[in-house]
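I have a structure here, written as structure tokens, and I will follow up with some questions on it.
All protein chains of the complex are present and in place, except for one that has been dropped.
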Amino acid sequence: MQLTLEFGGGLELLCDSVKVHNVNVDQGAGEKLTMKNLLAWVCTNLIKERPEMFMKEDTVRPGVLVLVNDCDWELSGQLDTTLEEKDSVVFISTLHGG
Amino acid sequence: MQLTLEFGGGLELLCDSVKVHNVNVDQGAGEKLTMKNLLAWVCTNLIKERPEMFMKEDTVRPGVLVLVNDCDWELSGQLDTTLEEKDSVVFISTLHGG
Amino acid sequence: DSGFGHGLSPDMIYRYSRHLLLPSFGVQGQSGLLKSSILVVGAGGLGSPALLYLAACGVGRLGIVDHDVVELNNLHRQIIHAEAYIGRSKVESAAAACRSINSSIQIVEHKEALRTSNALEILSKYDIIIDATDNAPSRYMISDCCVVLGKPLVSGAALGSEGQLTVYNYNGGPCYRCLFPTPPPTTACQRCSDSGVLGVVPGIIGCLQALEAIKIASAVGEPLSGRMLLFDALSARIRIVKIRGRSLHCEVCGESAAFNRQLFQDFDYEKFTQSPLSTAPLKLNLL
Partner (left out) sequence: DSGFGHGLSPDMIYRYSRHLLLPSFGVQGQSGLLKSSILVVGAGGLGSPALLYLAACGVGRLGIVDHDVVELNNLHRQIIHAEAYIGRSKVESAAAACRSINSSIQIVEHKEALRTSNALEILSKYDIIIDATDNAPSRYMISDCCVVLGKPLVSGAALGSEGQLTVYNYNGGPCYRCLFPTPPPTTACQRCSDSGVLGVVPGIIGCLQALEAIKIASAVGEPLSGRMLLFDALSARIRIVKIRGRSLHCEVCGESAAFNRQLFQDFDYEKFTQSPLSTAPLKLNLL
């Protein structure tokens, strides 16, 4: 499944400072890809350092907003959100500076 | 065919000051809807005053940018651009103020 | 002639004529601004342009809170402060700049750090609050205080080459804690003084904060509530995304929340976020 993943607010530093990743994520035949599956895939394939800055227990750490097709994942079921071909997923750390 | 049409840069004044129009444009069965057809439809159905501020001869007047799915229509064939279900079309007048 | 019964003097009509000419804003929008009061917390990178535009556009009463002094390394982005003010209070400096561009509005100087002990009193005097601070505990404190007082909060942030903007606690929308119930780890809370910031990025976000406050004060347009603007300066990309609404379970604004003035005053925001509300000026070890 083709997805566009994007990291911002400093999270890109965990993936070689690359913000936009066009990826192909395999799922089992007939199986749905959920955000829970995607997080595991991201941890294995994209996060190169300090995974604790991305995950805490089985979800993203506090202070990270997750957007599926420009929409807060709280509105689509968080970890249970089902992804479709060409979806865009953004992981962004909230900023405090000024 | 469901389309989202948007007018900006002052062109909304020609359509009762409404910027975003969610419209349903009928085309003949099996026929394609082109930008040429859409312009005619817009002139008949949305432009309420001063049509010369929108059209000149068979196309938009100089100074109007046309964007089909956030992309300049020069890149998709101008009047010959074919529209598809749920496309977004923006008509925007260039601004000179500062 | 006092301007269509809207209390605009001839001088005001002339000064604000480009707002009055604008059909979507007009005399009504300008009157709303002139009657409103807005507090900007932080006279730094975000506060500089926000304050200048709010003063210029005719907000009736404009408050500035900050405890800091102007330093040379602020000036690359904090455009409200002139070199002549280095070493002096940021509030005095910002207030002088605002008065120099609009002597007809009221500017209120709060030369102190915002704390739980003074926040309720200071914020209660204003209609709209702008969070232009630079640290996590201040952001929780200001949002909680806005919930307790029922004030809309225009929140901006900038770091590196990115910026973020939204409106909290407006018209049934979410508060800061609805989005971020648990504070991030302190290692994720960098400040501009630690990590650097492209100076014009807080400039853009601060201008957008002024715009959102103007829209709320004048009751014109749709404020950025329930939505968040994400700005990436280097790639020139801007997203406006839909965020969650008010959370029923929010500990501060939720349905069964017991949060009130007393709990606010007793809350330890530094302990909660494990970071200080303000830091001593950083000694730069770059060299």
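Brief remarks follow.
All chains are identified by letter, namely A, B and C, in their written order; residue positions are counted from 1 within each chain.
One rule holds in what follows: a contact is a pair of C-beta atoms (placed from the backbone, for glycine too) under 8 Å apart; a residue touches a chain by one contact, two chains touch by 3 or more.
A quick note: this is a predicted structure, and the numbers were derived from the prediction, not measured.
Taking the complete complex into account, the chain left out of view touches B, C. The residue from C:49, C:156 or C:254 that touches the chain not shown here is C:49. Residues of subunit B that touch the chain left out of view are 8-10, 19, 52-53, 61-65, 67, 70-72, 74-75, 90, 92-98.
Seen across the whole complex, the unshown chain contacts subunit C at 1, 10-11, 13-25, 49, 52-53, 56-58, 72-73, 75-79, 81-84, 100-103, 160-161, 192-201, 203-204, 207-208, 210-212, 214-215, 220-224, 227, 229, 233-238, 240, 284, 286-287.
By our rule, only the chains that are shown with their structure count from here on.
Taken as a contact graph, with one node per protein chain and an edge wherever two chains touch, the assembly fits none of the named shapes, being neither a line, a ring, a star nor a complete graph. Seen from the C-alpha centroid of subunit A, the farthest chain centroid is that of B.
The distance from the centre of subunit B to the centre of subunit C, each centre being the mean of the chain's C-alpha atoms, comes to 39 Å. Here the spacing of subunit A and subunit B, counted between their Cα centres, is 37 Å. Taking each chain's centre as the average of its CA atoms, subunit A and subunit C sit 30 Å apart. Looking at subunit A, no residue sits in touch with two or more other chains.
Along subunit C, no residue makes contact with two or more other chains.
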